[in-house]
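Structure incoming, see below.
Each chain you see keeps its place in the complex, though not every chain is here.
Here the chain labels run A, B, C and D in written order, and each chain numbers its own residues starting at 1.
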């Protein structure tokens, strides 16, 4: 791909992508820390995650503002336009991931008050790792404009769902077994749900990357589901 | 919005010919009006167009874009044989208008130009009255037989060009007294008066300010329901706004042609992409 | 990137600029002054030229008429041979008689008298008597001009103070003139004769009518030939001709023809029209032909530039609507170019009107005492008339020359004004 | 007379066919869809009228123009014996007289008797018959051709018939014919000059002519007189021409150029509006007027000035110069040159003005916006840009100066001298042409023919200058078009 004749345009576009990537890194950290906080019952870390979330909000607003400004002032066309819109949409997804991470962290504060539930925590940890890996992969795919890698993330969406479903059942069993854990488990339920949704966002991002690179609005027919966020119960 | 979906479907049909024109067979509802095949143009020894094959759909606006000297105007001027008026220009290849080769000896260029109207870069009304400007074509082609018929024709044409309201009370004042944008619409009215099938426009807005440009674009949009319009424009934004099909020329070759929506959001050829995103050269 | 070449100290830099500025403005003023001087010089010369000629020529329009009653002495007029009688002498003697003098035997006095009054008197008397022989023996009142030298005396250009042998008239003649004036027989008036008579060997009887008519006829021939052919040729070259070596050649050729010295056209006329085609020498026809050939390239060039000034967009517009080339030319291009074409045509005709040299080649220098009889008759034209008179030795002809020039200039100015007005009236509207 | 009547009749006939054709086309057009009739009815009418009128008119005109020659040729076809006996000149006179007799015009004063008398009467009668035969024959042919044309053209009228293209073809031919006239003029000039010069160079060698230093085109009274054919060395004429041209350009070039600069760069619209037409008047003044002025006004003034100056110098250190100056005459190169220079001012200024105006205004704006003063803009941008054009203008002025006739004829003199002294009387090529050709000369004498030699030289010189100048101007114009 050639560079734009107008360097500042090139710069602005690159800035947008870079900022998006940076926001991705931050989100990844937030999600990782949120999971860690839950797993390690680390309230300090949880508080740190809650506190850092605002940075993501600011970043998202900034990316959106820049994207709109770019559209207004540069009239991007073709792949530039797709890049801009993609950045805007990815930022929105990342911001949601950040919110979910914050939500997980907040629940840590409640969960630490209850007894630790080792097997559950391990399940959460495993699911967390999986989701985090997906997020990391898709963000790497974004920075590298690597369509194959993004598609790989997209096609492995079911793993997370399976994890979530088994975790859901596990939690219900747990609650029924020991009603004292109901409050904690209810929160764990949401933690699991949040992780599942972060996974969905990763899938979404993969779709956005696909759109950015190819310009096609839908990805072939490998996956029958039209919306990644709408499949779970 | 069926019209918009058509564009994205248009390129589904397989090209009949080895060509870069993605919408060779036109959209489902747009019959092909002009079919150019392997058009080569030479100015003296210099070749200006290389094997251009393009289909221009009926009742739609087709925009020709590309950098200076890419041959887009040259191609436009082949359609109504205005290249004949340039000394040393030779045109090879077929350009069919409704299946007839315009370069055929049996086609009188004068008659052809009656069927294919043209609007130029600079508004060029004759230094006559507004009425006479519009009536001129009818007079030379003998289209009307009575004065009242002629008056009706002038009125209709001016109305179609969206100028009637502004000039109805001064039909007999010189056309050169109008503003640039009005002049350009007058010129369009003049072209319409001969009831052409095709209207060629060679950068019709490059001498106008944004407001006048918007008016002309609005007019073009209205006219496309009745005519086959081919517009050459420097401004990609304009091509994006007014056209349904876009063809990108570069160095005398047709690089890519397809539905406008697609060309501007997702062009196939990297040269097209580079050009419309400002990465060229 | 080094900014070393750019000045660093801003104030010093600007001061430097300002010191230089004085010099620059001085240069500016000088330059402007040269331009003004050049214009003043050129216009000054124009004023001098016209002023001088006006001063020299205006007196031609004043003439001195002597009105005298003459007794047609039967003794001097032979009724049987009226034409053979010497009326000039008769008049002179009668005049002398009025002065109270009588002719001497040798006729010296009447000879001198004949030098101061026009022989027109004699002609007039001859005509009257021939028409009506009964006048013999009766008194007739005649009026006619004094001779040119006498008129010069009246106008004060010939002075008594000049030594007698350096002037044309001797003291005796001057005394007569004084007496005549004193007697009230001499009246001063507008010289209509100059405009209504043709060339003559006698300065006081010479007029420009023949030359004016000759010029007009010749110009008519020129206009009829040069304008249509020129316009059509120019239109062909500008609008129809393919651009190839041949048309390039024609183009170069025409531009050159416009700059060929006019005298060469005279040679052409002499060789082709007179020696080869046997067109009558000295006729308005041959003059018109030569001038038409001469004016043709100018008309073509003027027409072409008028056609070029019509914007190509108009042609494209017409062609684009489906007009043919010919329709485009006749409906749009030519009408728009017409003012320019006409202006060019008038100017080249005006130029042809003032042309002298080629006409000398085709024999127009001959003396033609009358209005030309048709296009093939001998004729003279104004500029040649000027040339002929300028060459004449009599001083009185110089005055006539200047007057003829005034007439010529009047025509030129009228034609030029017409061209300017035409240009103004049809100012381009695109 | 018959010719004129025939032409008028043809014109009317052609007009009528126009109306017919037009009417038929209109009728047919009303039956088909509007716009599907190829040409407008008027074109169909014109097409018919052209076929009906033009060929016939050409026949009639040709008969009128060539009839006389045909008649003469036919008349000589079988000469009676008595005529054959005559000398060729006598035969010519005889036939001319026969025709004169037949047409009632003035015959020569030759008296014919005997056989010749009968012969001439017979021939006169034959001439009369021939004339009538040709006239009526042409008329009949005209009628036939006109009708044939009508019959040919009228049926062609129809929706698909391209009458317009045909009519336009005719018009194009007419246009072309006019353009060819210009070429014919050149052919005429070159042909006549070369032909007559060739005759001249048969008696005088071109080398002598071009390089001879003695110009004395007298015809020998006696065959043993000096160079019995006179001396035809043109060098002194060239020198005189060159001298006067130089003086003229010294006056015209700076004044004309500065005027142009002032007008195009400084003058406000008002000044320009007044000064330009005045300068144009100066350009419109006929050269004979300048000649008159030079001879009768400028000449005496200069002479007097120099004489007075000479009188002052006599006795001083410049005594010899003084003596020379006090003897200066009216006719000198300086007078003719100076007046010619003034005549050329408007020529130079208007050409330069045009050329400077062709320099785009944006260049001036560009220079002014850089902080240049007006004069710097003119000197550094406008003039350099216009320089080729101005040089060309100067060359054209030079060519004019060389070809100018009347001023030099009236003010320069007739003495052929090779000198560069502006106070001397010199003569020029053009003056000599005029002198040689005015008055009645024997047309075949070298003296008269030498004028054509001079004319050819003059033509070649100015032609070369013009070609160069026009080339430059053209190239220059292309630069900004």
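Just so it is clear, a contact is a pair of C-beta atoms (placed from the backbone, for glycine too) under 8 Å apart; a residue touches a chain by one contact, two chains touch by 3 or more.
What you see is a predicted model; the values in this text were computed from it and never measured.
The stoichiometry of the whole complex, written in the labels shown, is A x2, B x2, C x1, D x1.
One rule holds in what follows: only the chains that are shown with their structure count from here on.
The most central chain, judged by C-alpha centres against the centre of all protein C-alpha atoms, is D.
Between the Cα centres of chain B and chain D there is a gap of 51 Å.
Rounded to whole angstrom units, the spacing between the C-alpha centres of chain A and chain D is 94. Chain B and chain C have Cα centroids lying 60 Å from one another. Contact with two or more other chains is made by residues 324, 327 of chain C. Under the contact definition stated at the top, the residues of chain D that touch 2 or more other chains are 164-165. The residues of chain A lying in touch with chain B in their complex are 1-6, 9, 75-82, 215-216. Residue ranges on chain B touching chain A, taken from their complex, read 236-237, 240, 264-267, 270, 273-274, 276-281.
Per the touch definition, chain D reaches chain C in the complex via residues 164-165, 167-168, 171-172, 174-176, 178-179, 181-183, 185-186, 188-189, 192-193, 195-196, 254-259, 261-263, 265-266, 275, 277-282, 284-293, 295-297, 342, 345-346, 349, 373-376, 378-379, 396, 399-400, 402-406, 409-410, 430, 433-434, 437-439, 443, 451-452, 455, 458-459, 462-463, 465-467, 469-470.
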